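Only one protein chain is missing; all other protein chains are in place.
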Amino acid sequence: MTADINAPDIITLKIVSDPKNVSPLGEAINALCLYATNSEVYAHDIQLAVVEALNNVILHAYKSQKGNEIIVKWIQSTGCLNIEIIDYGISMTALPVAALPEIDAEGGRGWWIINACVDEYYYKAVEYVERERVCTPSSSDSDVFHNSLLKSSRNTLTLIKYFQQVA
Amino acid sequence: MDAIIFTDRKGQELFPLTDETSIALLPLAGKWVLEHTLEALVDAGIREAHVVLSPYAEQVKAAFGNGERWGMSLTYSVTRGEESPAQALEQIQKNLVPPFLALRGDIIRSGELKDFLRKAEKTESAFVQALYGGENAYLTLCLDPLRTDFNSLKWTESRQPVSNQSSIDVEGVVARLDSLKDFYQVNLDAASGELKTFLIPGRQIALGLTQGRNTEAYPQNLKQGIALIGSNCHLHSSVELSGKVVIGDNVIIDRRATIESSVILPHTYIGELVEIRNAIVSGNDLIRVDTGSILKISDTFLLADLKTTTIDNGLGALFNRSAGMLLLLISLPLWPLALILSVLKSPRKPYFRYWLRGNKKELNNFGVPQRSEFSVGEWNVDVPVLRYLPRVLAVVTGDINLIGALPVSLDIASQRIEEWERLADRAPAGLLGPTQLNLPADANDDEKLMSDSFYAANFGFKQDLRYILQAVKSFFSSKAWFK
Partner (left out) sequence: MILHEQQHNDIDIIELSGRFIMADTPEVRNRLNSLIKEGSGKLIIDLEKVTFIDSSACAVLISAFKNMQIKSGRLVLVTSPVVQSLIELTRLHTIFEIIPTLPRAIEALESNK
């Protein structure tokens, strides 16, 4: 894990996608949150939401492939924490519904937990697409695109938690 | 004295009411079921209680918190549900000092708890079970936990017998809430004051009519009988209530709806002209108590769950009709053009009329309210803008909205059977909308229905404004003028 502090209220943490890196990052988030909010309950909730989000990235965005980059940005302002989890893997097409699965299902609880642990969250995917356009003399409709190819994407999940500022 | 409250019923008997919540949180005469038990404890001077929960435990904890609001101190634990009370007691991380009271919090009992305690404390047995009016009240005073038989507290489908040697009978009533019918009956009994120890919230505004805060209801709403209305409700002055009626919080009842001997659960909308008799209404479930049938109503014009849908969340009726008027004025120069083009294209039949389903409501032959038909004209031209020009008149008359789903005929509407197909019925019909603007006129019906369903699932004030902007843009596009 590498950390760099590029502004007083922004701390950026970087790991590569490997389940064993989730723990230290979770602990780091916990410590940052405890420092900011002075609340163990908040620190635990945020750590849990971040860990669930990281699990998601590792399993679904990177399909359990190790060695891909995950960036966690800690942004603190008065009474509000924003945590951005950035990956360059496969984007989600829509946010999963925050609902519990069948009681004996083994997966599918992550979003329910994230939803319960933070106040707000949103997901942004920026996609870089390579597009090929073919124009021939016979076709008048030059607006038709052929063969769109997704080159890469940058996905950001932002978790937001509000708290009472400690003096 | 401590109390331990078992509230761990799984609630399958009260399905669909317990589909998304615990029995403890079902509304009963303006309060939650568990609240009635807490109030009885406070009345008897018991200020500390431990609550054993199972399904939707987190909801119950969030609702009752530390119990401060009831003047109590509450702690919680969870079980798998409907476990034997003795086993549940063992699992509790709390040292219960006898004597303590063990009781169920997911049934209803009305009687003098103080009376029972006074009598029970005089006995010398290890435990005393309570009977209210001769029935198991699911309440035991435990003096020696090791020698106490807790089985009478266990939740089973049939009533648990109470051993006679160690029980005391006091005056009162017990309702097990073991069926929808029982839940319904207790609500009506509580509202009419038959459960004597219950504290009913609200103030009486007319004889028999009690209402909570911020509620708008009128004395003339109550034709005869008794009505208990929760807080933040809105009843139109033409609504008629009769028999015994219990209405929960945040309920809206529209024009000329009639409700007789029914229980309306919180967050429900009851549409214009809807008639409800001997039923429980919960969101968009209509439960007939006499027949036991459960009807899911998908047309939000009739019944709606206000937690998931908001009625009239598009643009208001007044706005729609005035916008229609404005549109009609602007479009006046187009009418002669439409006439000329239609006569040129089909001199025999330049203009024809047919029927579509609109947004107004009327009673059908069976007395069931439904969306009424309206007659609309069409110019026989290919230019879409001109062809559908007469529909502007329907906006002015209020039959359709400015923005909405594509209006269809009653025939087509009646062919919509599947749940997803009926989703489109949640939205009002309109002159313009995503289907009218985005799909080609010759798109197949399924495609149009999908688009309308999408609109129904997402419509709202902002969306509608967006469609108005889009409509203005499309008016100047080639698509509006050439097929």
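Just so it is clear, A and B label the chains in written order, and each chain counts residues from 1 on its own.
Operating definition for what follows: contacts are C-beta pairs under 8 Å (C-beta built on N, C-alpha and C of every residue); 3 or more make two chains touch, one makes a residue touch a chain.
Since the model is a prediction, treat every value here as computed from it, not as a measurement.
**Q** Just name the one of A:33, A:48 or A:159 that touches the chain not displayed here.
**A** Per the contact definition at the top, the residue touching the missing chain is A:48.
**Q** With the full complex in mind, choose from A:95, A:116 or A:135 the residue touching the hidden chain.
**A** The single option touching the absent chain is A:116.
**Q** If the hidden chain were put back, which of B:79, B:221, B:282 or B:474 would touch it?
**A** B:79
**Q** Please output the residues of chain A touching the missing chain, sorted low to high.
**A** 19-20, 22-23, 26, 44, 47-48, 51-52, 55, 58, 100, 103-107, 109-110, 112-113, 116
**Q** Which positions on chain B touch the chain that was left off?
**A** 10, 54-58, 78-81, 87, 90-93
As a convention for this text, only the chains that are shown with their structure count from here on.
**Q** How big is the gap, in whole Å, between where the Cα atoms of chain A centre and where those of chain B centre?
**A** Chain centroid spacing, chain A to chain B, equals 37 Å.
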